[in-house]
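For this view, one protein chain was removed and the others were kept in their places.
So, chain A:
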Amino acid sequence: METAMDLMRRIHPKHTDTALSALLSLLPQHSSDLLSQVDQPLQVSYDMECGKEFILCDYNRDADSYRSPWSNKYHPPLGDGQQPSPELRKLEVEANGVFAIYCDQYYEGGISSVYVWEDDNEGFVACFLVKKDGSRSGQGRRGYLQEGLWDAIHVIEVGAEEDGMAHYCLTSTVMLSLTTNEESASTFSLSGSIRRQMNMDLPVAEGHLCNMGRMIEEMESKLRNSLDQVYFGKTKEMICTLRPSPEVVQMRLPSS
């Protein structure tokens, strides 16, 4: 498993799908571990009844059908598909509404879905998903990107309430790829994924949604920042050591 995960962080993020199915076929005995530890690009389906798109993941899947957060129905239809309790469904409906507005403000478009379900120890788990196509032909408002994908997966485990406090454990993954081409003869493309975790104990006075939302907002900003500053920055640094700009070379030369 460890070597499989090492392979996954070496293989180009664009090939994640192929690499994963290759590993699944080589290591069928580890398939559930692989599927839970390797994040795959998000897929989208269309809820005809509500006229809205929703995101597919393991958390809204039952057999080969996926539950839409909008109509609460399975696509393709499934007679006795799993449903959250009425109480959690209420939270889910509210979360979907608010999260859609949040996404509007940060993503200026994109598709969002939130799924909530019971967990084994009296708390619950919620999964907030965003998929944004920021390309010129998608929802990139500025039109800089020939190709631009952002997938965010936030899974947040909420512990049982105790003395007005609850424990929140958030695991977030962002996968992105972007390609710009200023001229037809050159392309510039960056892609990658990072995953981080955040734990917090918070008073539930303002409600779970409020706490979860703030954590997700903070985490997304952190992830965006470290991709931009650290990860992209490191690749730039690498290129600049391979071929330093003339000023740097000159600074080094006088001694020789």
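Some points to look at:
By definition in this document, contacts are C-beta pairs under 8 Å (C-beta built on N, C-alpha and C of every residue); 3 or more make two chains touch, one makes a residue touch a chain; residues count from 1.
The rule we apply is simple: contacts and distances are computed from a predicted model.
Not shown: a single chain whose UniProt protein name, out of "Cytoplasmic tRNA 2-thiolation protein 1", "Large ribosomal subunit protein uL3m", "F-actin-capping protein subunit alpha" or "serine C-palmitoyltransferase", is "F-actin-capping protein subunit alpha". For the options A:R67, A:K132 or A:H154, the residue in contact with the chain missing from this view is A:K132.
Chain A residues in contact with the hidden partner, per the touch definition given at the top, are 3-4, 6-13, 15, 18-28, 31, 97-98, 101-102, 104-108, 132, 134-135, 140-145, 148-150, 176, 178, 180, 182, 185-196, 206, 209-210, 213-214, 217, 220-221, 224, 227-228, 231-232, 234-246, 249.
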